[in-house]
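A protein chain is absent from this complex, but the other protein chains hold their places.
Right, chain A next:
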Amino acid sequence: MSLPATTYTATGPFAEGWQWLTDPANWQGPMGIPVRITEHLGYSALTLLISVAIAVPIGLYVGHTGRGRVVVVSLAGLLRALPTLGIMTLFALMATSTLSLMPAIWSLVLLAVPPILTGTYAGISAVDPQIVDAARSMGMTGRQVLFRVEVPNGLAVILGGFRSAVLQVVATVAVVAFISLGGLGRFIIDGLAVQDYGQVLGGAVVIACVAIALDGVLALLQRLAVSPGLKEPAGTPEPAARTRIHP
């Protein structure tokens, strides 16, 4: 069920971790590092797809109309306080099949919805009301105001919320290995089980690198996607952008 154990010639945690990382056997086969990275990113992508489909329309609606503000803010706050590990284990127990993926995905969705929702809502409602009024008086319909004015103007904040959701989801997917799924957390959980600290440390380093690389790509995208007319909106709140609630 796991990789062929690396025979360590080195001693000390970091030397072992390095040896594990550079052992070619760990980079191939159905349980090798590349496959685990693909699984990890796959789970994350599925979670984010569902979360965006839920949170963005609600956030756009609330931001555009101003209705349901209080509900959204307090609901998001409540969701943030939920321990994802607990929700995940609970969902896993309630599911019919112990090995199914969806219970874990739903618990991750609960984690990703608040930052995306508050980001979208805050991005839309932070747009200067004068700009919105100007758009209306030019004869734009509600839909045109939303998609041609409010969304482009609020994009930096909206993407900030998304980026923070990605960060949290990628970090938390490491935990799903505990309920017998794949992903990069496998190396940590399996390594701990057999006291193979080289594997634990090597796996941890891979997770950290994936998270940092992904965050860097998103930061770049965020910069590219935002209209050059909105240079450094000084004082624009970056809603909850970097709050870590979960692993």
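Here is the rule we go by: a residue touches a chain if its C-beta (ideal position, glycine included) is under 8 Å from a C-beta of that chain, and two chains touch if they have at least 3 such contacts; residues count from 1.
FYI, contacts and distances are computed from a predicted model.
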Among "GntR family transcriptional regulator", "His-Xaa-Ser system radical SAM maturase HxsC", "ABC transporter permease subunit" or "Xanthine dehydrogenase YagS FAD-binding subunit", the UniProt name of the subunit that does not appear here: "ABC transporter permease subunit"
Touching residue (missing chain; options A:Ala92, A:Val145 or A:Leu181): A:Ala92
Touching residue (missing chain; options A:Leu48, A:Ile105 or A:Ala171): A:Ala171
Contact footprint on chain A, counting only the chain that is left out: 13-14, 17, 73-78, 80-90, 92-94, 114, 118, 121-122, 167, 170-172, 174-175, 178-179, 185, 188-189, 192, 197, 200-201, 203-205, 207-208, 211-212, 215, 235-247
